[in-house]
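As you look at this complex, bear in mind that one protein chain is not there, while each of the others sits in place.
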Amino acid sequence: MLALPLLHLAATAADGSPPNALFGEANLRLLVHTLALAGGVLAGALTLAAPLAWLVTRTDLPARRLATLVGLLPLAVPGYLTAYALLALAGPASPLGVRLPRLEGYPGAWLALVLYTYPYLFLALRAGFARLDPALEEAARMLGHRPGSIFLRVVLPGLFPAIAGGGLLVVLHVFADFGVVSLMRYPTYSYAIYRELAGAYDTAAAAWLAMGLLTLVAPVLWLEARLGGPSSVHPSHRNPPRVRLGRARGLAQTLFLLVFAAGPGLPLVALLAWAGQARSALGPVAGALLRALEASLPATGLALLLALPLAYLGVRYRAGLERIAYLGFSIPPLVFGLAVATASLRFAPWLYQSVPLLVLAYAAYFLPEAVAPLKAGLARIPTRLEEASRTLGRGPLETGLRVLLPLLKPSLQTALVLVFLSGLKELPLTLLLAPPGFDTLALEVFTRAEEAQFAAAAPYALALFLAGGGMAGVLFLLEGKKR
Amino acid sequence: MSLLTVHGLEKRFGKSQVLAGVGFTLNPGEVLALLGPSGSGKTTLLRILAGLEVPDAGWVRLGKQTLVGPGIFLPPENRGIGFVFQEPALFPHLRVVDNVAFGLKGRDRRRKAEEALAALGLTAFRNRRPDQLSGGQAQRVALARALAPKPRILLLDEPFTSLDAGLREGIRSEVRAAIRAQKIAALLVTHDQEEALAFADRLAVLHRGRLVQIGTPEEVYHRPRTPFVASFLGHTNLLKGEAHGDHAETALGRLKIVPRARGPVWLSLRPEHLALAAHGVPGKVVDRAFKGHDVTLWVRTAAGELRVQADYRTRAKPGDAVRLVPREPAVVLEGEA
Partner (left out) sequence: MVRILLLLLLTFSPAALAAREVVVYTGRSKALVEPLIQRFTAETGIRVRVRYGRDAQLLALLKAEGGRSPADLFWANAPGALLLAERRGLFAQLPKKVLARPSAFVPEKGDFVPLTLRLRTLAYNPQRVDPGILPRSILDLPRLAAFRGRIGWTPGYSSFQDFVSALRAERGEAAAYDWLRGMKALAPRAYTGNVAMLLDLASGRIDLALTNHYYVYQLKYGGPEGDFEGEDEEEESPPRGELPLALHPFAPGDPGNLALFTGAGVLKTARHPDAAQRLLAFLLAPEAQRFAAQRIHEYPVVAGVRTPAYMGPASRALTLAPRVNFAAFGDLEGTLRLLRSLDLF
């Protein structure tokens, strides 16, 4: 399922010779752009995500669960919508009534992508902070280190697996992004692929370029393997003490408000203003929502089911197998979708153009978003617990169900939200693989935004935001209430 | 008939041979302590018995059932062996009582779990979560959890090292009582020789993946077979000598030896087997440590610096000239001198 798209990619590429432009100056420039943007966005997302994650795990910030939800809400808004909103807000017909500065080029793309991707790191770091043994920090303090130095020398290394896992998702998203960078006029390598496909109708050339992108992904995966390697961090039985924010409390809350305002807030305001001008009925919106749920909910379940064994093998046996999943993620969705279509036509024609096939494709494509948090979660569970369970007469399956699953709950939650939100927003795979007429929310939003009908797109976009945010809200607001 | 039979176990991790042909037996009701420095293969041996590692060669039999051998591997959950790890390894998502009930099946699992808790005096903690327990409490819950399914053998992997001395003694006697009550056998891995001597019916000393000596604590202590065993278990003075039947010529003069031997030999002479006297080998006190019940002296002699356990009344202090006499025959060790 995962190797298929890679094979298809190679086969498509073999159809034509490598485009001359593959190593041309123009593409090299795009490569440099891509790397500069990925590096910058990673640094920016980390700078934003780390303090937010620290605030919700290690301080007495009020309404921490709500703050957590706010931290991940940007994932519920498609990136291109954020970019369109920023563009419109900078224009004379700004829905806010006030014209914001028009951001573009590197700063524009950087800002939009940081605000859009930091939740991946936020969620990973949130789990990472909770796992760090506070005794280590205390020991460092006793050895005479100042808080800053403790953070750099003790906390940060302990967070490496989380940073590697979340950072990988951020980087892959930047590599794959087309909507944001094209609206911000900062062409990256994905533009080259788009150009060959949409401009030149040349799938072979696009496949060659996609393979070029894979060569970028390989070193990133290697880096992730190095950083995310064995962590000798002992799981702690102790809940870390919460830092009293005191007067800084207001400041911290302001920070969250600011992040919310700049992240999902701006597009939301624009959407609400647009929705006010819209004159569309609720029926079609509900239908599109139902179809989106029909595809993304089972896909989420399937992705989690597939990710569990992969993550387990990856963590316990360092099999490295789970990295194949990441390779699939870094193939342009169009190529991925064509591969699935071709395979289905050849091996399972009865599945072709069916919702189950779409579900399968979603699950395979978004697998990394489930694998990454599960890997981090599993790394946090000492092998001892499994061994203890086995010596107490429980077989591997029972051990998995009774020991690993309950302990993985927070990671499963994160994985679920990530995959679900991605499925809800997904467009290119849906276009290719869904049965004709199976039009999801994302399609309804995109088709209107593309034609500059922002008011007509707004109700669908709001439904998408509410469905995604609502699911995340249910999971994170109810978390811990059961205890 | 022995309960557990271990034969010819070999295990290699990459380039290092961790176990090199280990074999022994364990009898019902017996506590065997596996003693050895860290890296000697103790924990690996225990994990093979539990089924958490697979040996490269050799076999293990429990009663009439082969647990592991050529072509045979019984997974850990089917072995009926209890395991207590170095750290408690309690399931953090379960209450104490649910942790103990985890290995139990059937309708009366609740009741059995309560009994196991009560046996170790843990009933008061039944509803706590593992993170609300102290280290000692957690380790006792782990013990109750391992004992609750009534395993045929209990494996203990240095379970007491993280506890303080007082707790350690208490929990040791609880383990003893439980073993006696359930008529099971136990294998205790430790690097704490005092614990091994006090707790075990028999001792097995592992060194570099080999079982170098097995026997009662007294046998192993008083008649060590190799210089390693002699110096690892308690303190000793190693001497070179030329053996002539029941005695040997050494730098300390002629010493009685056991067993009889001829030719160049290594001899072990325990500190408590040397005494200060008016005659004997001359030496000079180099250092002195007061231990309460006795005094340890380091005396420089013609045979090198010797450790001497002296009477608590001795006044000898560094710089004094003293004379030493052996009170017991020296023990002849294996290996050429």
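Per-chain residue numbering starts at 1, and chain names A and B are given in the order in which the chains are listed.
Here is the rule we use: contacts are C-beta pairs under 8 Å (C-beta built on N, C-alpha and C of every residue); 3 or more make two chains touch, one makes a residue touch a chain.
Here the structure is a predicted model, which is why all the values come from computation and not from measurement.
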TODO: Mind giving the shown chains that are in contact with the missing chain?
DONE: A
- [ ] Tell me which residue among A:L302, A:A341 or A:L462 touches the hidden chain in the full complex.
- [x] A:A341
- [ ] May I ask which residue of A:G148, A:P219, A:G246 or A:G437 touches the chain that does not appear here?
- [x] A:G437
TODO: Kindly state which of the options A:S149, A:T383 or A:Q453 is in contact with the chain not pictured.
DONE: A:Q453
Task: Interface with the undisplayed chain - residues on chain A - done: 21, 25-26, 84, 87-88, 90-93, 99, 102, 104, 182-183, 185, 187, 191, 194-195, 197-201, 203, 277-280, 334, 338, 341-342, 345, 349, 352-353, 428, 431-432, 434-437, 439, 443-444, 447-453, 455-456
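Everything below uses one rule, namely that only the chains that are shown with their structure count from here on.
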TODO: Compute the distance, rounded to whole Å, between the mean C-alpha positions of chain A and chain B.
DONE: 53
Task: Complex contact set, residues of chain A against chain B - done: 237-239, 382, 384-385, 387-396, 398, 402-403, 406-407
Open item on the list: So in the complex, the part of chain B that touches chain A is made up of which residues?
Closed with: 50-52, 75-83, 85, 87, 89, 91-93, 102-103, 105, 130-131, 138, 142, 145-146, 149, 155
